[in-house]
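A protein chain is absent from this complex, but the other protein chains hold their places.
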Amino acid sequence: MKDSLKNLTDVSLLWLLAIIAVMAVIPPITNSITMREDIFLILQYIALAASLNIILGFTGYVSFGHIVYYGIGGYVAFALMYFYGIHLIPAMIAGGIVCAIIAYLLGEAVLRLRGAYFAIATIGINEAVKALVNNLEFLGGSAGLFFNFKIYQNYGGAGNAIWLAYYLMAILAIVVITSNYLIKKSKFGLGLMSIREDEDAAIVLGIDTKKYKSLAYMLSAFFPGMVGAIFFFKNGNIEPVNAFHLLKSIEMIFMVVLGGFGTVTGPFVGSLLYERIRGLLLVNPLFKDLHMAVAGIILLLLILFVPSGVIGYLRDKVAILRRYVE
Amino acid sequence: MNAEVLIDSIISGLLLGLVYGLAAIGLNLIWGVMKVINLSHGAFIALGMFSIWILYTSFGIFPYIGIIMILGLGLVLGIITYFGALHRVIDAPELSTLLATFSVSLIIIGFGTFIFKTNPKALDFSLGGIEAGSIVILGTKVATGVISIIFTVLLYAFLYKTRPGKAIRAVSMNRTAAELMGINSSLILALSFGIGIALAMVAGALIATIFPFTILSGGGYELKSFVICVLGGLGSPIGALVGGITLGLIESVVTLGIQTSFVPVLEFALLVAILVLKPSGLLGGK
Partner (left out) sequence: MSILEVDGITKMFGGLTALNRVTFKLEEGEILGIIGPNGAGKTTLFNVICGVYPPEEGKVVFNGENITGLSPFKITRKGIARTHQVVKPLNELTVLENVMVGACFGRDYRPLAEAREIAFEILELTGLIDRAELPAGKLNVPEKKRLELSRALASNPTLLLLDEVLAGLNPAEVNEMLEIIENVRKKGITIMMIEHLMHAIMKISDRIIVLDYGEKIAEGSPEEVSKDPRVIEAYLGDPELSLKLLKKRKAEFDAAEGAEKAERAKEGT
């Protein structure tokens, strides 16, 4: 870690953080609500994609049902706020910690699986948790929970509460991107990438693969737990269909792959592009009814022809970029 | 609980399990031969449902004849899909094949939603029922079960008795060795994918004769197929049938004891538990 802390002033991280910071201050300066909603979504995408990147991009484990941690974190925090009136920030941290603990426990079992077996198991976990929450009466079952609007009074009204959620999401996005960078530049990251390339070789080279995978999985669950907490706080209600939607899981994967698997800039670029593409498809009258099919075609072309993603491709083609883009 | 209710549940569970099994066989064949988790499986099941619906309502073709046509259609679509979406990434890490098949699913469901919207459809078609005491079993359910068995037997005959079938098995055991023996593995992979898709579409068509459906219905059956394959052992076609029956029975018999809404919890917990504890499936060896 000491090595990587020195690198915190590296250009390849600084410009990235600067862009996110500039983007994040536009809505409060212009006081634009639509802008705030758009950028909130982008920040959420960045935080989620970069979280997934830790286990998927660096470690090579395809966590297909990763959205489960977004849902669990969301439910934990929502319940803490709903039943005990706890403030968003401690509730959010609690959501993240619970996710990390659950990831540790589940990881003990499923991280022994490799490749597609792991992918299916994570889908199974998400579906099992979704079905379970559907049945939990105290969490409102399939209808979920709704905030009483009085809850927002503790935050100085609904308007302020939403701005708080917005700032927290911005901070979280920056924290997750920075942690991606620190991991990539550390001995821990080198170990993770070795596992991704060849796990059998990695363990013989002296890497405690079990511990490393477990840590990577916990980290990549911790952040989505907090993202879920913020999102559902802002949303005002939480229900299983929304919290554990497999399609959102695939969105996360799509963004990581679109930007560039295992890079630091990739999840950011992927999130930005994905939000634009999504917006375009949903609004453009030509594509509106066919947005899913068009998204499928784009995804297919990407997988077939640019598997290393935008950043991977650029880094490969333009040598000079390698110094400034991680 | 009286005996008749139990028997009724067991019979309908068995019949349902057979068609679940047929749906899952395709997934398992594809996994076994190509080591690809086909995430377009559910979309093709839905496509099978709509194919039979169009054949029956627009052309008046008797559903069980339509199934033969759907088999051929599935084979062709599967082979096209293989060359269009999978061939290039077949040796890439599993993430590529997962996303490639998922994108196919998006394309199918995207166009399907555009054409058919998402309101439920049903096949207005009946074969009467078989009565025994107070138990009534729908003819369509019996037909579905019987046809599922026939297709499974045919698949086995194909895999074990014909040349292409043997080539498929050779490729599934060791692709490199099979290539050295002069087998064109690309064609075999395409054929396997075609058969897997054809079986998924036939299963979809059969399900459409019993239950109402929408273009999104395939997703649920796809998830069930995962559970079934894992129960019966990933890669083993006959395991899929056993897994299917197990799941069918769980759904119909267990619900007599617990709330229906708890069944998915049980199913998916079982999926994860078996993957972790006994990845070769219930029937598998060590």
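Per-chain residue numbering starts at 1, and chain names A and B are given in the order in which the chains are listed.
One rule holds in what follows: contacts are C-beta pairs under 8 Å (C-beta built on N, C-alpha and C of every residue); 3 or more make two chains touch, one makes a residue touch a chain.
Source: prediction; values computed, not measured.
Taking every chain of the complex into account, the omitted one touches A. Screening A:201, A:247, A:283 or A:318 for touch with the missing chain picks out A:201. When the omitted chain is restored, the residue from A:89, A:158, A:193 or A:277 that touches it is A:193.
Contact between subunit A and the absent chain runs through residues 2-4, 186-187, 190-191, 193-194, 196-198, 200-209, 262.
The definition used in the following text is that only the chains that are shown with their structure count from here on.
Taken together, the subunit B residues at the contact with subunit A in this complex read 31, 35-37, 85, 88-89, 92-96, 98-100, 102-111, 113-114, 223, 226-227, 230, 234, 259, 261-262, 264-265, 267-269, 271-272, 275-276, 279. On subunit A, the positions that touch subunit B within their shared complex are 56, 60, 62, 64, 109-110, 112-113, 115-117, 119-121, 123-125, 127-128, 130-132, 134-135, 142, 250, 253-254, 257, 261, 289-297, 299-300, 303-304, 307.
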